[in-house]
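Every protein chain except one is present and positioned as in the full complex.
Right after this comes subunit A.
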Amino acid sequence: MAKYVCTVCGYVYDPRKGDPDSGVEPGTAFEQIPDDWVCPVCGAGKDQFEKEA
């Protein structure tokens, strides 16, 4: 599963870790995260993320 980078602040979403604080379980692929999820560091929307090169 690919990591995704927030283009606003540089936070990296790692699917192995998920984002438990926002209710995203470890092991959740970026594509499976609900559309209303936002970057836990800066609040940018999911559409501001890019696949890590």
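Heads up, the rule we're going with is that contacts are C-beta pairs under 8 Å (C-beta built on N, C-alpha and C of every residue); 3 or more make two chains touch, one makes a residue touch a chain; residues count from 1.
Just so we're on the same page, contacts and distances are computed from a predicted model.
Asks: Hey, which one's the missing chain according to UniProt: "3-isopropylmalate dehydratase small subunit", "MBL fold metallo-hydrolase", "Carbohydrate ABC transporter permease" or "[NiFe]-hydrogenase assembly chaperone HybE"?
Replies: UniProt lists the chain left out of the view as "MBL fold metallo-hydrolase".
Asks: What residue numbers in subunit A mark contact with the hidden partner chain?
Replies: 7-8, 21, 36, 38, 40, 42-45, 48
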